[in-house]
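With one protein chain held back, the other chains of the complex are shown just where they sit.
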Amino acid sequence: MLLTSLYILGITAEGMSGALAAGRHNMDWFGVIFIACVTAIGGGSIRDILFGHYPLTWVAHPEYLAIVCAAALLTTRIPFLVERFEKAFLILDALGLAVFSIIGARIGLEFHPSGAMAVAGAVITGVFGGILRDIFCARIPLVFQKELYASISLMIGSLYVVLEFISKNYFPLNEDLIIIGSLLVGFVTRLIAIRYHLGLPRFEYTPKNQ
Amino acid sequence: MLLTSLYILGITAEGMSGALAAGRHNMDWFGVIFIACVTAIGGGSIRDILFGHYPLTWVAHPEYLAIVCAAALLTTRIPFLVERFEKAFLILDALGLAVFSIIGARIGLEFHPSGAMAVAGAVITGVFGGILRDIFCARIPLVFQKELYASISLMIGSLYVVLEFISKNYFPLNEDLIIIGSLLVGFVTRLIAIRYHLGLPRFEYTPKNQ
Partner (left out) sequence: MLLTSLYILGITAEGMSGALAAGRHNMDWFGVIFIACVTAIGGGSIRDILFGHYPLTWVAHPEYLAIVCAAALLTTRIPFLVERFEKAFLILDALGLAVFSIIGARIGLEFHPSGAMAVAGAVITGVFGGILRDIFCARIPLVFQKELYASISLMIGSLYVVLEFISKNYFPLNEDLIIIGSLLVGFVTRLIAIRYHLGLPRFEYTPKNQ
């Protein structure tokens, strides 16, 4: 199935990006594997824990865990290649974000009829891996300060919910079409956001009495 | 119901305080919303995950999530007002602490007949939101070093357990009375602790061989 192939591509790319983050902090191989796993499958794990949606994907399918570990260790051997193909990585990361968001939206939709949890599920699955990666590296998550990222998940989740709603109530749409449509819109928007440095407004607050 | 209204007041106040913490780290709107949600509903979520008490409150009631998000975004528009009414905020935060603790105690009581989990539930619900807020801002949690806070939750949880025990075995008490009594004692103690800078003793340990 298309979504599964894209998911495997997504966790591989996220695992490699996690391994590089671990390398920036000069971690050992366990640190590299840990940060890679957290980056690649942490978002989906947090989503499933918050929803009580058991078993977690990688518990039922340890082969996904093995893929991420292999990608992480491979990255320690070829960091120069990863650097060389930096742009390809940004594209894979954008694809991963879109795929994770769609998967999160589909699972979230089961948990509340309103679609609110589909949107929450999309955002949690899309961004929590990166948030955990940064927390375990003891720094403020990048996703709170850089180009549009969580907003893409929110957009994908909302679009998916709207299309599902239209499909059910007004005009039957093919499920694959809904998935590919939401995915493409999110993917392209992410690339545009990176290219033009589009970000959300910042909130700067400096307490007077400090 | 009284507890629900106070709960909504509590998550609103905690959400706004979380938004200010995000502003201190110059986060974007997503960071503001994320830190606000974690501060307001993180404690209850951790409690429910630890107890396996599903569904989480905000999954069943996405409107609570919406209230926190709205409060967070509103805070980015009116930080000066929040600063102006700093004292009102301390009072709302104290109320939030008391309400969260009572709710945690009530849920925890279901999980162990001894009342030990009621006390643990009170503390977890009362303080974990603030702990997560600080972790996601990459700093040591304030609650480990400042005025009595977790101790208030512990006190509220213990008082609630004792009153429930008395009510069941010796002298029937009205449930609302037990709630309001525990809540008031905790609320007032917290205000006294802030006013007189009452804190727990510190433990300072400097290893010799460093």
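Order of writing sets the labels: A and B. Residues in every chain begin at 1.
The rule we apply is simple: contacts are C-beta pairs under 8 Å (C-beta built on N, C-alpha and C of every residue); 3 or more make two chains touch, one makes a residue touch a chain.
Quick caveat: nothing in here was measured; it's all calculated off a predicted structure.
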From B:L3, B:A70 or B:A116, residue that would touch the chain that is not displayed: B:A116
Residue ranges of chain A at the interface with the undisplayed chain: 19-20, 22-32, 34-35, 45, 49, 52, 54-56, 59-60, 62, 65-66, 76, 79, 83, 135-138
Residue ranges of chain B at the interface with the undisplayed chain: 49-52, 111-112, 114, 116-117, 120, 131, 135, 138-141, 143-145, 149-151, 199-209
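The criterion applied here is as follows: only the chains that are shown with their structure count from here on.
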Rotation in the CA alignment of chain A with chain B, degrees, nearest 5: 120
Distance from chain B to chain A - Cα centre to Cα centre, in angstrom: 30
